[in-house]
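Structure provided below as structure tokens; questions to follow.
Yeah, one chain of the complex is gone here, protein chain that is, but the others are all in their spots.
When the chains are written out, they are named A, B and C in that same order, and each has its own residue count from 1.
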Amino acid sequence: MVGGGRGAFIGAVHRIAAALDQQIELVCGALSSDPERARASGADLFLAPDRCYGSYEEMIRAEAKLPAGRRMDFIAIVTPNHVHFPPAKMALENGFHVLSDKPATFNLTEAKKIGELVKKTGLLYGLTHNYTGYPLVKEARAMIRAGKLGKVRKVVVEYPQGWLATRLEATGQKQAGWRTDPKRSGAAGSMGDIGTHAENLAEYVTGLQIDELAADLTAFVKGRKLDDDGNVLLRFKGGAKGVLHCSQISVGEENNLNIRVYGELGGIEWHQREPNSMLVKWLDQPMQVYRAANGYLGAAAKAATRTPPAHPEGYLEAFANIYKNFANHIRARLDGRKPAADDPALDYPKIEDGVRGMAFIEAVVQSSKRNAAWTKVKA
Amino acid sequence: MVGGGRGAFIGAVHRIAAALDQQIELVCGALSSDPERARASGADLFLAPDRCYGSYEEMIRAEAKLPAGRRMDFIAIVTPNHVHFPPAKMALENGFHVLSDKPATFNLTEAKKIGELVKKTGLLYGLTHNYTGYPLVKEARAMIRAGKLGKVRKVVVEYPQGWLATRLEATGQKQAGWRTDPKRSGAAGSMGDIGTHAENLAEYVTGLQIDELAADLTAFVKGRKLDDDGNVLLRFKGGAKGVLHCSQISVGEENNLNIRVYGELGGIEWHQREPNSMLVKWLDQPMQVYRAANGYLGAAAKAATRTPPAHPEGYLEAFANIYKNFANHIRARLDGRKPAADDPALDYPKIEDGVRGMAFIEAVVQSSKRNAAWTKVKA
Amino acid sequence: MVGGGRGAFIGAVHRIAAALDQQIELVCGALSSDPERARASGADLFLAPDRCYGSYEEMIRAEAKLPAGRRMDFIAIVTPNHVHFPPAKMALENGFHVLSDKPATFNLTEAKKIGELVKKTGLLYGLTHNYTGYPLVKEARAMIRAGKLGKVRKVVVEYPQGWLATRLEATGQKQAGWRTDPKRSGAAGSMGDIGTHAENLAEYVTGLQIDELAADLTAFVKGRKLDDDGNVLLRFKGGAKGVLHCSQISVGEENNLNIRVYGELGGIEWHQREPNSMLVKWLDQPMQVYRAANGYLGAAAKAATRTPPAHPEGYLEAFANIYKNFANHIRARLDGRKPAADDPALDYPKIEDGVRGMAFIEAVVQSSKRNAAWTKVKA
Partner (left out) sequence: MVGGGRGAFIGAVHRIAAALDQQIELVCGALSSDPERARASGADLFLAPDRCYGSYEEMIRAEAKLPAGRRMDFIAIVTPNHVHFPPAKMALENGFHVLSDKPATFNLTEAKKIGELVKKTGLLYGLTHNYTGYPLVKEARAMIRAGKLGKVRKVVVEYPQGWLATRLEATGQKQAGWRTDPKRSGAAGSMGDIGTHAENLAEYVTGLQIDELAADLTAFVKGRKLDDDGNVLLRFKGGAKGVLHCSQISVGEENNLNIRVYGELGGIEWHQREPNSMLVKWLDQPMQVYRAANGYLGAAAKAATRTPPAHPEGYLEAFANIYKNFANHIRARLDGRKPAADDPALDYPKIEDGVRGMAFIEAVVQSSKRNAAWTKVKA
């Protein structure tokens, strides 16, 4: 694991996600850019002292020298955005699979380089667009793929939060600090942090790609350098239209990613806040409430489920589904198996999703600079 | 009453709304453009046969000749959009107050003419933007006016319906017929029919005016001439941003007008579908659920309420609030009283709202034709 | 109208309910037990002065002398419980149909006497158990009658309110005053006021009769003479079991009547607070959300509906459905028509429901006195 030492948020989430299914063991780490803290954090996690490294470079080099059965199987990157590319690149170049937090990289160019490396090395790359790990999100995708909703016409995807409604970064809060800093976060603020999750969710669920968009980004909080709110018109390839908006200044909203998709025959609505319910809407028939873990769901949803109905699974379980499927994929490699391309047990976001996410960020930033002119998403 | 004979929808709604508080009596009507049906419809409603007129022209002329105590006090216009302007104009010119269904007229020019006539005659003009008749909508407005949410930053207003997801107009369905016909509906389809309600709600609640907008309208159903879906980026005077989208092809959505407003200190969320609840959101405090008819609500909400908490009032009561307040205003005139400008008992949409609605329609249509270019709302 | 003068609550509700469909006109009244107030209240309502009576006795006598076409068609009783029986009896004896607020009378004996009078005179008697006027309540009944849920096994019916959580009657509040006074309310407090609504709803929806019950009533507020809370075990004829509880000390509950019924094949859930939705639950299939006014509903629900989906109808409309159907029944009599027994346009609570309600009250009071011993509901 690179990053995720004391004081970090997402590192602990990754570790729980990895531990949950008892198939992955944390064996080494470069847990902080501060070597002292890196080692102390390692001790917290029962890591062997000689595998608490002071930097990811050191870790990759040292682990690569270990015998095959003893070295780490893959590297997990949980650093701020500007430190996604370097360890990912180095890991791939040294023969390690990579699981990275999103967005894939700091900019589109970097993402494409990782894409090329993945192709060249044949190694696995996973990206924790964790919200697509929810069973009902997978059910939505499967329903749309199967044509149950008919041709998709309209998509509304939202990601409102309120935690940056004041200038939290001025208080020294670590999460707010790097996310509002162009040097560490990238070209976009809210759009990079959460807008990409919305974009990824919309494309994952519908199976459609955003063709072009018109974006109006705003930094509402005085002194903030990156957008903390953005409204985007969407046009998908194939004719569907939509709206994407995200915000970190929507006071009182916690983490309310949600999506509605309307096809010619039906519609779906899903809210991450209550992730075990999905509304399914029909022409002239009563709305249905799909609930996680029920027998009427399809294979993809079932493969992503651990408990019976209304034994609610949440954020950590969805996150763990990314890890589980990534681990499944590694194991299939180790076992020499060639699983089917659409095996639900191997469904996780890959570098292609990362490239699209970076292209989305660049498009919204560019569009907004040109007064919301239509801009192609070029990935 | 002009329009609203047998087979009409909104006429019956107006009549219930007028009857509900037992202050208004239907005394005459030109209930259909077909004189035969006009008279039959009048009989259904216990109208005196000699006051069942064959046309609005006939009615206005005849009633104007009756002595002051016997003639109608005002005219209610419940016809399709292209027949809003002529009777409104003629009524005002003949000394009658006017209560009209929305949108005010067929186009902006007509609306401005009505505005001038109202100014010139000093008569009253009310517009049934009925959704602002709900108690909690009035509470939201009052809260924002009082500064409780701080400066408004973001507005999300939606109006999805699904009833026109198929080509219903081809089946002879009357409501679908005129709404999708540019000759009777006007320059916009869904945007004129329901988008204007969303625009009116947003401006009413926030007290802000939309300055400019970028609109992407679509007619998804093959062969349809007017938009059945539209997505709009909003910029309000004063710096707030927002999104407005409406749809009549969102399968499974009934009549789901809703609004969210976020200020610097708090936010509100209201859904017409469950109109007696409003979510109120705060920085670092639990969300509150305001419920209609409670003692903690302000004067405006209370004046719009007839029953105790959780004796739910709905669409007809909100509609009746427009009628009630319009009647209150007429009575104040009759009594020679000069009520305060912000008397909640006299709060109803006026011609200014109608003009803004028509300007909104023209702006969205124009913007959409220019590929969602930013367009000013000129009212 | 008997009762319902200035300061009353339910009288105004009855008048709106009667006015809403424009088929009933208030022509006379004995609106208060205080003759002065009776006349003043009549003037508020545009009643002819000579038909503002000082007492119901005076009214019934005077109206009976008027010619058939001019006298009132029926009498509406909206007084406190102890004044339900006398005017109902006198009206029936003088040839007038009766529409009474619930509970039917002060005690079971009186109710049975009214029952005998109705039988003897052949006159119509309606009771405003208004909550069965909701479209989706009628749909629930129809579904269960049609066997869609299979044999009913379990019923949970609740009616929590919180408005009497403090000793409101000590403040002079009129509604609290008579409801907590055994001389005006009857043998039960909350059970008579709202428990009977719950009982009526359960029997109406399921089509089953409560056979016996075990009740634990409590007066939580110090100094209160009648129950303000009660919990009841139910056994229905035919083997279904259930729970009924009501409360007026459940702080924060407004008027949350709700019911859940489970049969062998499915279940329904309905909340008066959001009356236009009903959950329908199935074995191994997704839950459905039935919504008022949709085409997929049955004839009974449709006959009780005035507006399209998500143009919410509420308490007053449901109340008006009782008036409308009662008026329909009177009109059928006047027209000499003999409608089918299950004509949905004539569905309203009758004296049989009133007798059962009084028997329920007597049973819960008796059971509670005997420490919740099983007690038969003898009606």
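Just so we're on the same page, a residue touches a chain if its C-beta (ideal position, glycine included) is under 8 Å from a C-beta of that chain, and two chains touch if they have at least 3 such contacts.
None of these values were measured; they are calculated from a predicted model.
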{"item": "Option touching the unshown chain, where B:44, B:58, B:116 or B:284 are the choices", "value": "B:284"}
{"item": "Touching the absent chain when the full complex is considered, from C:11, C:42, C:242 or C:344", "value": "C:242"}
{"item": "Absent-chain contact - pick from A:239, A:314 or A:339", "value": "A:314"}
{"item": "Positions on chain A contacted by the hidden chain, ascending", "value": "9, 12-13, 15-16, 19-22, 26, 45-46, 254-256, 272-276, 291, 294, 306-317"}
{"item": "Absent-chain interface as seen on chain C, which is shown", "value": "149, 153-154, 156, 158, 162, 165-166, 214, 216, 218, 220, 229, 231, 233-235, 241-243, 245, 247, 249-253, 260, 262-267, 279, 281-283, 287, 371-372, 374"}
{"item": "Touch list for chain B against the chain that is not drawn", "value": "279-280, 284-291, 294-296"}
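Following the convention adopted for this analysis, only the chains that are shown with their structure count from here on.
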{"item": "Mean-CA-position distance for chain C and chain B (Å)", "value": "35"}
{"item": "Chain A and chain C, separation of their C-alpha mean positions in angstrom", "value": "55"}
{"item": "In chain C, residues with contacts to at least two other chains", "value": "291, 294"}
